[in-house]
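Note that this complex is displayed minus one protein chain, with the remaining chains in position.
Up next is subunit A:
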Amino acid sequence: MNPREILPETGSIPRPAFAAKGLTKVYGEGSAAVHALRGVDLTIPEGEFVVLLGPSGSGKSTLLNILGGLDRPSAGSVSFEDSSLTDMDDAELTRYRRDHVGFVFQFYNLMPSLNARENVELVTEIARDPMDASEALALVGLDQRETHFPSEMSGGEQQRVAIARAVAKRPTVLFCDEPTGALDSTTGRAVLKVLTDVNERLGTTVIIVTHAASTAQLADRVIHFADGTIRDVVLNDTKLTAEDIEW
């Protein structure tokens, strides 16, 4: 890996997926106030594989939630393509998540009452231009387990169903919050492989929050967080494949 530091942003990227300016997020008030984000400026180009790295409480998840339309900043602005996320009301944010965003969480969050295929269909039923549920499951290598319920699958398999569910709508952006946090190295690698595949084959922008530094070896762009600010942004020229990264 041969990281090259660029600060500030060069502006050479043709079309940014996200552009944030002065993003601030404060939880609580007065002496109990916690500053999760302290004026973050950031541009993420379309189609990149981005890893947000940093210790717990550094603000990376907060940023992810704001970009994903799950939370609102206390100050500052953020736009997705040509629309301002900060100006959207709840219904518009719902629409934004429905049409553009896929989420993968550490704890999968599958519907236990639906089998693998049905969990994916949950999304394809409401998406504008979804892929077939089987296709999405094939993408994560689970086409043979379509009718299995979450209780019948391993953690890695459940996470892959969660990814299939997230990508089935052909999202513009895929957000992953510690997607391998609950997995061992073998299943973790398999999950990361699926994520890089989605990024390469579908052109989906993938943004991963993790504190596993090894994941950064897969990224186009690594953003380091500390104390609610971006410490540095590193562009990675020598991306490894999921099989090759150190765990």
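One rule holds for everything that comes next: a residue touches a chain if its C-beta (ideal position, glycine included) is under 8 Å from a C-beta of that chain, and two chains touch if they have at least 3 such contacts; residues count from 1.
Everything below uses one rule, namely that contacts and distances are computed from a predicted model.
Engineer: According to its UniProt record, what is the protein name of the omitted chain, chosen from "Glycolate oxidase subunit GlcE", "Alpha-D-ribose 1-methylphosphonate 5-phosphate C-P lyase", "ABC-2 type transport system ATP-binding protein" or "FtsX-like permease family protein"?
Structural biologist: Choosing among "Glycolate oxidase subunit GlcE", "Alpha-D-ribose 1-methylphosphonate 5-phosphate C-P lyase", "ABC-2 type transport system ATP-binding protein" or "FtsX-like permease family protein", the correct UniProt name is "FtsX-like permease family protein".
Engineer: Which one, A:D41, A:D71 or A:D143, makes contact with the chain that was left out?
Structural biologist: Going through A:D41, A:D71 or A:D143 one by one, A:D71 is the residue touching the chain not shown.
Engineer: Considering the whole complex, which of A:K21, A:R38 or A:H148 touches the chain not shown?
Structural biologist: Of all options in A:K21, A:R38 or A:H148, contact with the hidden chain holds for A:H148.
Engineer: With the full complex in mind, choose from A:D41, A:E118 or A:D197 the residue touching the hidden chain.
Structural biologist: Only one of A:D41, A:E118 or A:D197 touches the chain omitted from view, namely A:E118.
Engineer: Given that one chain is not shown, which residue among A:L67, A:L85 or A:V101 touches it?
Structural biologist: Touching the chain that is not displayed is residue A:V101.
Engineer: Which residue among A:A182, A:A226 or A:L240 touches the omitted chain?
Structural biologist: A:A182
Engineer: Contact with the hidden chain only, please: which subunit A residues?
Structural biologist: For subunit A, the residues touching the absent chain are 61, 65, 68, 70-71, 90-91, 94-99, 101, 103, 105-107, 109-115, 118, 121-123, 125-127, 148-152, 155, 158, 165, 169, 182.
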